[in-house]
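All protein chains but one are shown at their positions in the complex.
After this line comes chain A, so read on.
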Amino acid sequence: MTQSGQYNFAYLDEQTKRMIRRALLKGLAIPGYQVPFASREMPMPYGWGTGGVQVSAACLTPDDRLKVIDQGADDTTNAVSIRKFFQRTADVAVTEDTTDATLIQTRHRIPETELAEGQILVYQVPIPEPLRFLEPRETETRKMHSLEEYGLMHVKLYEDIARHGQIATSYAYPVKVQGRYVMDPSPIPKFDNPKMEMAAIQLFGAGREQRIYALPPYTDVVSLDFEDHPFEATKANHSCALCGASDSYLDEVITDDQGTRMYVCSDTDYCATRRAQGHVGLQGVPLEDNAA
């Protein structure tokens, strides 16, 4: 008996998936609103994407092609373990190709390749409440959301400018959704914020905090800012050392103990695709030579 036969499809039982789907539908109906749901214990620790895994499990069908990325990469621990988890429990096809995937679970990045209609992007969210570190009371933050009192969010940005001379928040940058709810986009770099107005469905799952929220396709997502300090999608001012891309978000990699460093695309699929097309960065080698 294969291991997938020992579990219900995609690990969760049907009633649980139904409960999660209800929360997802409600979240899609009210973009940016945090819907409470009865998060289950998953066979992985909190902080490893239990929320995203539950959302993915509720969305998966046997025909889906799953891609899992962690900080943009397909080959890091978190991505590998979650991908394996669904291979075992749902026996779905997996892929590293962004355009080929129907469901992408992500931790802290949006793929560089533009997503299309029909695709689903599932985010793992550690802290869904954007106001959490400004207002510790849950009763109060809920009231602030329901009454649309978001002045406090700007206090945080004010503090940034007062202390650093610019808005120093560089990830989990708060956004306003369709002119109504202020939302935490999960800890994606603010470079990715403009990409959130996309054709794919975006679902957010926070397992420990038991919240689900969602963005339907083509929802207005505006990053908060000041008139005289407008929002800027920043990245390291380099191009990728392997594929030469100057429009992708870069990881800084320290290569020795002398302080030598290189900048490479954080999206491994994007980098590999470009290299296969023959793009070569300053420190890169053409793929054919590499293989030889």
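The criterion applied here is as follows: contacts are C-beta pairs under 8 Å (C-beta built on N, C-alpha and C of every residue); 3 or more make two chains touch, one makes a residue touch a chain; residues count from 1.
By definition in this document, contacts and distances are computed from a predicted model.
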With one chain of the assembly withheld, which option in "NAD(P)/FAD-dependent oxidoreductase", "Phosphonate C-P lyase system protein PhnK", "ABC transporter ATP-binding protein" or "ATP synthase epsilon chain" matches that chain's UniProt protein name? "Phosphonate C-P lyase system protein PhnK"
Across A:161, A:233 or A:280, the one contacting the chain not displayed is A:161
The one of A:149, A:220 or A:251 in touch with the missing chain is A:149
Using the document's definition of touch, tell me which of A:22, A:229 or A:279 contacts the absent chain. A:229
Under the stated touch rule, tell me which residues of chain A contact the chain that is not displayed. 134, 147, 149, 151-152, 154-155, 158-159, 161-163, 226-229
